[in-house]
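A single protein chain has been omitted from the complex, and every remaining protein chain is retained in its original position.
Up next, chain A:
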Amino acid sequence: MNSVGEACTELKREYDQCFNRWFAETFLRGERGADPCGQLFRRYQLCVQKAIKEKDIPIEGLEFMGPSKGKAESSS
């Protein structure tokens, strides 16, 4: 599946792989641990935010928050 920003598709794929594994193997089992995908997500996010601004997509009421709101920051 592609990203809205063509340049972001590869970053998206890497993040998706990490997230899908964490979601099924850790999160759904009720285990709480540090999010292993934080760095991948941040890189991917920066790319997507830029693409959305460039394409002028009107997303209302959305603040671009980091992935670790509400959790302790994981050290990288």
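The rule we apply is simple: contacts are C-beta pairs under 8 Å (C-beta built on N, C-alpha and C of every residue); 3 or more make two chains touch, one makes a residue touch a chain; residues count from 1.
Methods note: contacts and distances are computed from a predicted model.
Per its UniProt entry, the chain excluded from the display bears the name "PLD3B protein", taken from "SRTD2 protein", "PLD3B protein", "Eukaryotic translation initiation factor 3 subunit H" or "ATPK synthase". Residues of chain A in touch with the missing chain: 1-5, 8, 12, 15-16, 19-20, 23-24, 27-30, 32, 35, 41, 44-45, 48, 52, 55-60, 62-71.
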